[in-house]
Every structure is written in C-alpha cells, then in structure tokens.
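Missing here: one protein chain of the complex. Every other protein chain is in place.
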Amino acid sequence: MPDVSPAKWHLAHTTWFFETFILKVWMQRYRAEVPQYAFLFNSYYNAAGDMHRRDLRGLISRPTVQETYRYRTSVDECVLQLIASANDALLDEIEPVLILGFNHEQQHQELLVTVIKHVFAQNPLFPIFVPAVPTPSQHRPGAQHFVPFDEATVPIGHEGHDFSYDNEGPRHRALVHAFSLSNRLVTNGEYLAFMEANGYTRPEFWLSLGWTTACEQQWQAPLYWEKRDGEWWNFTLTGFRRVDEAEPVTHISYFEADAYANWDGARLATEFEWERAAADLAIEGNFVDRERFHPAPAPGGEQLQQMFGDVWEWTRSAYLPYPGYRVAPGALGEYNGKFMCNQMVLRGGSCATSRDHMRLTYRNFFPPEKRWQFTGIRLARDLS
Amino acid sequence: MPDVSPAKWHLAHTTWFFETFILKVWMQRYRAEVPQYAFLFNSYYNAAGDMHRRDLRGLISRPTVQETYRYRTSVDECVLQLIASANDALLDEIEPVLILGFNHEQQHQELLVTVIKHVFAQNPLFPIFVPAVPTPSQHRPGAQHFVPFDEATVPIGHEGHDFSYDNEGPRHRALVHAFSLSNRLVTNGEYLAFMEANGYTRPEFWLSLGWTTACEQQWQAPLYWEKRDGEWWNFTLTGFRRVDEAEPVTHISYFEADAYANWDGARLATEFEWERAAADLAIEGNFVDRERFHPAPAPGGEQLQQMFGDVWEWTRSAYLPYPGYRVAPGALGEYNGKFMCNQMVLRGGSCATSRDHMRLTYRNFFPPEKRWQFTGIRLARDLS
Amino acid sequence: MPDVSPAKWHLAHTTWFFETFILKVWMQRYRAEVPQYAFLFNSYYNAAGDMHRRDLRGLISRPTVQETYRYRTSVDECVLQLIASANDALLDEIEPVLILGFNHEQQHQELLVTVIKHVFAQNPLFPIFVPAVPTPSQHRPGAQHFVPFDEATVPIGHEGHDFSYDNEGPRHRALVHAFSLSNRLVTNGEYLAFMEANGYTRPEFWLSLGWTTACEQQWQAPLYWEKRDGEWWNFTLTGFRRVDEAEPVTHISYFEADAYANWDGARLATEFEWERAAADLAIEGNFVDRERFHPAPAPGGEQLQQMFGDVWEWTRSAYLPYPGYRVAPGALGEYNGKFMCNQMVLRGGSCATSRDHMRLTYRNFFPPEKRWQFTGIRLARDLS
Partner (left out) sequence: MPDVSPAKWHLAHTTWFFETFILKVWMQRYRAEVPQYAFLFNSYYNAAGDMHRRDLRGLISRPTVQETYRYRTSVDECVLQLIASANDALLDEIEPVLILGFNHEQQHQELLVTVIKHVFAQNPLFPIFVPAVPTPSQHRPGAQHFVPFDEATVPIGHEGHDFSYDNEGPRHRALVHAFSLSNRLVTNGEYLAFMEANGYTRPEFWLSLGWTTACEQQWQAPLYWEKRDGEWWNFTLTGFRRVDEAEPVTHISYFEADAYANWDGARLATEFEWERAAADLAIEGNFVDRERFHPAPAPGGEQLQQMFGDVWEWTRSAYLPYPGYRVAPGALGEYNGKFMCNQMVLRGGSCATSRDHMRLTYRNFFPPEKRWQFTGIRLARDLS
C-alpha cells in the first residue's frame, strides 16, 4: 500500500525534521553529512525542497537500519549541543519548533504501530508483535445509552499557551443544536448484526461513493477480518484470534461507519457535538501507554466512556478550516492546512496514540475510504 | 469523459423518470412498451432496479434519436391522460413527484448545455452551437469592492410550500461570523494575473490534493483555454475566440478557485455566508433564458452583483447534511443525500441554468476537481 | 472498447485514404474542403501527419453522417475525374495505390461487420442486424479426421503481378516438418466439452499470459455467450439465440484456442503448415458475400474443408517478417511492418471477409487476447 512507509523511513524522517527545521536554521556551522537525506526523508513539505516519491520508499535498501540509527544519534547530539549553548532569546525561538518536532514524532510513533500491523497482516505467517496482555474476565457491555445535550452556543478550538496544531484554532463560538450521544462505542457484536442484516450488500444504507468503493474493494467485513470455518477471526498485534464481540469495532472506513449508523437509524456526531460532549472529561483511556495495542471493551455504566483512546471516532464533519484560520508562512505552514479537502475529522485518539499527545480540541483527519488506522464508531441522534 | 452522456440519453432518462415514478406508480393499466428502457435509462437509483453502466452509455446506438422522441411523446401523452382523469386526492399525490420531475428535467437541460460544450470542444473542427449575441460595448469592471457583514445568527435553508430539494432543509439557525464578500466575480483578467504570477507552478497556494491533480492533469489554465501565438483563446458555445478579460473566469475546479484566493490573500465564502449575503437579492441574472450561454462582464458599481446566474460559485463548504436532515424513504430518497461526501457546495446558478429553477437556498455540488460546469470564483475575507 | 470506431468513422477514413494517397499526390488543383479531416480520419500513418486519438473517435459528433457521405461523394468524383483525365503513364503510377485503396476498404468493410456486432451486443435491447437466412436441416459434423502431410521444403508467400500486401512476401522456401491437420474447424459442441471439463479454471492448459488475462477478464465462455436458465445462448448478427453445437466455435482468443488444443492433446498449426495444406484448394467458402454473417457447420466428409471463410484460424506463428522482407518507404510502408510484434497470424478469412479479398498467402494478425473478430480453431498434430 502506498500509504505505508518502511519503519526505518519513519525513524529517518522524524530525524530529518529536527535537522531541517532546527539544525539547518539555527546551528551555523552545521553541515549535513549526507545531503541527499534531505531529499529522501522529506515527506511532503514542498517549501523544504524536492522530495522522493512516497510510493518508492519501500524500494530504498540504503541507508541501512544501522546507518539510520547513526544519523539519528548524530542529529540528536547536535540538537543537544545547540540547546546547551543557546541563550534565552534563542531558546525562545527554538522551543516551539522543538515541541512541534516532539509532537510530529509522536504522530509517527502512532503510524509505526499501524504500519507494523499492516505489514504483518500481509504476511501469511501472521507474525505476533507482542503477546496479549491478560485481561480481566470479559463482560458484555450493556445496551447503548444516549446522553442528551441541549442547544447551545459553545466555544470550539484551542486557546492558550500550551502546544496545539494550527488547525485547532482559532477558538471561536459555534451554535450546536440539541443532540444526544451514545455513551459508548459500537461493539463488534453490534457490527456483526449489521453484517448479518446484509449491510454490505444493501446500497440504501451507503453513500454513493462508499457503495462504489465497497464494491470495487469487495469489502465484506472490517479490515483484518477473515472468515474461517464459519467464524470471524481478526488479525491483531497480539496475534490472529477470534473476533471478540465485546470489543469496539475498528479498522472501518467512514463509509462503513456512516452505513452502520444509517442502518441503525442513527447518525455520526459532528466534531462540534463531540467536542462539546467531551469538554469536561479527563483525558484518560486505553492509549498506547497501556501497551494493549487494541481497543478494549467498555467498562459499563450509563456515563460517557471511551471518549479518549481505544479508537479514533469518525465524525460527520469534513476537515475544513475554522473561521479565521490562516495557514502559517513557510514550510511548517504546510503541516495541516493543505490537507483540508476530501477528508473527514476523527476525534479522541486511539490505542496507538500517546496519552500526552491527546487534547480535547485535537483534530485528526483521514480520507473516508481509509481503514488501516484504529478507527471506530460512536452514534449520535437528533433531539428535536 | 465518463461524466458525459450522449444528448439523446438525457432525453430518454428524463422521460424514464416520469414513466418510473408516475406512470408505473399511479397508472394501473400502464405497460412499458420496451421494458429494457428501465435498465438503460436509470441513472443511479439503486432502489429503482439495476442500471446500465454510465461509461457505456456512449456505446448504445439503439434506440435511435427518432425512437427516443417517440418514447418521449408516448410517455408525455400517458402522463397527460393520467392527470386529466385524476381526482383531487390523486392529483395531490402526483403533484410533488410531477414537480420534482420538472425540476429534474431542468437539471438535465443544464447538463445538456455543458455536455454539448464538452463534446464540441473535443472536436478539432470546433463546431459553433449558436452565433454570438451582439453585446454592448465592452467595459472593464472596476476594482473589487468587499461588502462587510456583521456576525449574526441567521436562518439557513428552505421553508414553506414551494418546491425545494430535500438537501435544502430543514431550515435552521446558524452562527455566521463577521466577514466581507466581494461585490463581483473574479474576471479572466484577474485570473490571468494569477497565471502570470506562476500560480499553476507554485504549490504553496494549493491544497495538497489540488496540487497532485493539477500536476497529473497538467493544468496550466482553465478548461477550454488554449494558447495560440502567445495569446490565450477559449472555446465557447459561440465559437473559439480570444479570452475576454472583462468576463468572469469559468470552467475552473475548486482547487483552482481556492489557489487563486490564497494567492490573492483572500478565501472563498462558506455557503452560509453566501446565503446570508444573498438573502435579500432578487433572483435575476444571466441565466440560460438569455441564451447567451456564457458568463457576462459585471455591470459595475459597488453593490453585490452576479450573485445569481453567470457562474456557479464555489464555496469552501463541503456538501454535508443540514442539522436534522433525514433521507426520504424509497428511490426518490436517493436524489441527494447519498452524494454527501467529497463534494463541495456551489451557489447561485449559471448561464446554463433556468431562471425559475434557481432559489436562494439552492445547493449544487460537485467534486473539487471537476471543471466542465460553468463554475467560477467570488472572494471573501475575514473581518476581525 | 477503444478498438471499436464508429461506423461513420470507417466511411470517412477509407475516403481519407483516397484523398491523401491519390488526390493530394496526383491531382494538382486539389484542395481539401475541410483540411482538419486529414487529422480526424488518419488512423495510424505517422508519416501522413498528426492524428486524432483513436479512443476519442466515439466522442466526435461532427461531421454528421450526412456530411460524411457528402465528403465521400466529393472525393469519389475527384478520383473519377483524375482517372478519366490521366494518360497511361500516370495510370500506371496510380493503379497500385488505387488497388491498395480498394483492398484497404474491404478490410474496413469486414471491420464494420464486427464493429456493428460489438456495438449491438453491448445493447441490452439486442438489436437484430439482419434476419437469419433459412438454413438446410442441421446435421452434426462427424468426428474430426486428421489429414497427414510429409516433411517438405515448400514455397511460402506471394509471387506474381496480382495484388498482395507487402507482408506476404518475398516468396521463399521453408522447411515444414511432417504434421497432420484436422479436416474441419472445432465446433461449439466440442468447445462445450472443454468448458464442461473446467477448461476455464485449469491453468495447466493455458499460457501464463492467457491465464492472467482469462482471470482478469473473468472469461468463462467465448465472447457473446451468455448462460440463461442453464443453457448457453449467443448473440449473433441475426439475433440472440441458443448456441448451435454444429457450428464452428468463434469469438475466442488465441489463448483459448491454444488452451483448447492443449486440453485435446493437439496443437495449433503454424502458418507455414496451413499454407502448405491449403495450397491446392479453391478459394471458396462462407464469405460475407453469402450474407450469412455467421460461421456455418462443416459440410461433412474426410477432405479438408472450411479452410477459407467461416472463421479466421489462429495459427501458432507469431506475426514476423519473412526472410528478405523490407518495409516500403513512405507512409504506405506503415501498412503492415510496424505491427510485427506481440501479434499472432490468422489465416483463411471469415464470414465477414469478401471472397475476392482472400488469397492463399493472406496473413491476418491480431493480439492474442482479442476476441471480437470471427476467430476460431483448427487442430494440428505432430507426425513423428
């Protein structure tokens, strides 16, 4: 798949980020040892120069993994020297780019988890990434409970001095109509009911583009699912195992999430509804820090749960600029704004996201047909 | 191009619409003379049965044009008989579908104009559709003037008993932040300045997907433009002629409209801003009724002008359901809702639209890369 | 299908041939009325100037059929005038090109028959081209009989003053090893036995490229065959009707012909074997002159039959130049030589070929995956 770059590329690319946006800018005597890395490891920053074609990354056998680590260590050392020798004024300049670099690296750490899953899943040997964490005895989550919210004009977006991406601002007011939101994610068991109701062969539930995509790609189940002897199994980072009906469904596209909601007589939430509902919740959940590498069953109870971690929740909001948004100048301005087309917003983070990378206002985005991230469904309803 | 169906197909398809949704429903003794037409002339209504592949329509040499007219006449006569013999209760049932059929046909009339333009433009003979209407002496439109609007919570969408499409409702309130809107459309002359500033080769102005598309398709100018001996010409329905700098630019994609706005330090309006700004204007303009078949220069003055007719104005709003929108049941429910993905909203109608087909709340939509409709640009700006 | 040009294109193209290679060369006062036709109706003669893309031919709605006939009449008249006014020396020059033009037109007449079949077959209405000719009561052809031929060095290729294409020469000697040749074509009934033996799902009978093609295109039967209620029907120019087991199988690719032969423990003949076997036969058979437009059952008896007409017989010979072959200079040199790659030779003509277009030494050629010509199978065997 052209979306998937080799693991060592991610290591080199996050290193390149620090080299390009910090060392080359502020370290006067810095000379790249291998100038061609600037070409090889640029992902998509047009303003930072020409770049190597994404779909060819898998063909590059050199530099080796060992050489990539050497490159990493060398850049790390230079950055540390730069910081050690910088005065306060310089530190103030460097700090925001350094923090952006850390956040950028956290994003690639999440990608690495999903890349490894994708590559392993292509392999008929079904390699195991980590042994499964023993889990408490399984319980079936109870029926979904829909938590109501009144109409309100609410603040949306990030504010303040902590780090956030530019696409999270400017903070502004938005009129959110009354709605209700399911207290938990849709489970595999519920999704199986959709499949058994022939959800994948009834166009009336699907967006037109979703229907075309599902037919062309012959979707009959979430990604990584496989039927064996009449039962559904799925490939996980802890091995190939039976689908657990209590776990949240994951690795589904926006099209499937939308079709499921239509079949159920519900809909997906907008990102504004989601942000309003999550506004007062603690940012806790099944993040990558737990090293479970798979979404977990809901704990139970009627309160909102699984809002953070487990799976990225598809919203029905297209990824668009907030009122007043302007792209930052220069290469770093390419970080987010130029992707604001034909993508849908996802909220809340997943079991592959770092907990301290997450924020209430965090806007992730993917094209509606993608399924290789940990993506899932939370239902919403209109309240008249 | 797979989007373009032959002219006779449009005639047959609009006929099929009345046959399928009126005659087959309410005329008990009705028997289709050629049952296979139901398959051939269904465009995309899954619930109305199987359909012929869109990209194969051009291959069908039978029925002939003459037979298609016969089919049309026959269906027309049956519909008239049905209405003549219907009582008031039945008429009440039929009326909304009949009106939908008329509106559906108006849409295909607009498509026909743009299909003919597209087919003629492929032809090295450059056939002329109609001779040019003599126009008053050309004047250069003055500089753009930006009309300011304060923040307000405004009603959006259709209300009342007149016909509208389902995607125009339900009417609801929306919070629109302060903005200003250009009083007129962007002209060819202004667009040429963008081209001369290397707009087509500077990625910093473009959405990522737009940049990829422009490179792949080797866009260097609007569709139908061609450079001859150092000057830009364009193919119009009144012939192949020099680009007129006073006319609004047209046949550009959303990507080009967005890149132009970025280059100019402005942006496109949201559909809500547009609807707010147009709320009090009369629905008048250069519609197909004038038989000009091409956008016309702005009349001049600082007031909002060209809001209706001339060209469909790309908005920065993705085509999404309004709060509270539900798809209607049955085949007619497929009319709009299932296309709400990866398309952008356009407002105001064009020189190929019927004047009485247009409404303030009318939402047209196209994928962002399409250029074969009469589409154009109106700029907006934030007001802080 | 990009191979298929509209019927009126064939009319215009054969006219263009006379205009370009006769009128423009020898008629000094000749001026093309519509110079762009030279671009529109050139098929593949690079040396005769730029040309319109083949796959776009279907998009050209102008010139109309009526205008194309006018063009034809006008060129015909000029050619007649030229001939009437030419002296003997000029006539000697013109004659070979004129005769080539006639032969070229005969080839397009054959294409027209198969184009009409292909276009009608796409149409769910299954139009009928001509009503079926009443045929004598059907008989089952007897078992195939293999006629033996000893090893010999034989003359191959055309010689003499009559017209032939350049690819039929030079005449030369070839060593043909001993072989035997089936006295008749493979029938639909025999081909059904191959299908029932799962011939389409057993890779061991297929060339590697054939297997890939058959899988990708999901071949399960000859082109134009369709299963209805458990029985095979096929679309013919006389309508959609049950497959007649006595008729020769047709509309099969080289890959299918080769797979059939392998399944049967036989092989296809080389073109040299075929030419040797046919050397003394009269050129008679089911040609287009009979207006049957479909291959007919073998008459019976042990002698070689159906060698001419009915279906083009795939040989196992790649289409390559004969020893001593040189491409003629100029545009007419592009007629044959440049296609000598990745095509297989077919021999004997079909029910869509004119009888007086056929010769013993005639070499037709098509890529191995093509199925839309009247192509069929005659088996051969090694004799040790």
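The letters A, B and C name the chains in turn, as written, and every chain counts its residues from 1.
To be clear about the criterion, contacts are C-beta pairs under 8 Å (C-beta built on N, C-alpha and C of every residue); 3 or more make two chains touch, one makes a residue touch a chain.
Keep in mind that what you see is a predicted model, and the values were worked out from it rather than measured.
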item	value
Partners of the unshown chain among those that are drawn	A, C
Touch criterion as defined above, residue of C:172, C:227 or C:241 at the omitted chain	C:172
Touching the absent chain when the full complex is considered, from A:36, A:201, A:217 or A:303	A:36
Touch with the omitted chain, as defined above, among C:316, C:357 or C:378	C:316
Subunit C residues touching the omitted chain (full complex)	44, 46-47, 153, 172-175, 177, 203-204, 206-211, 254-255, 262, 316-318, 320-321, 323-324, 327, 334, 338-342, 368, 382, 384
Touch list for subunit A against the chain that is not drawn	34, 36, 39-40, 52, 56, 58-63, 119-120, 122-125, 127
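One rule holds for everything that comes next: only the chains that are shown with their structure count from here on.
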item	value
Pairwise touch network: line, ring, star, complete, or other	line
Centroid distance [mean C-alpha coordinates] between subunit C and subunit A, Å	57
Between subunit B and subunit A, distance of the C-alpha-averaged centres to the nearest whole Å	35
Sequence positions of subunit B contacting 2 or more other chains	none
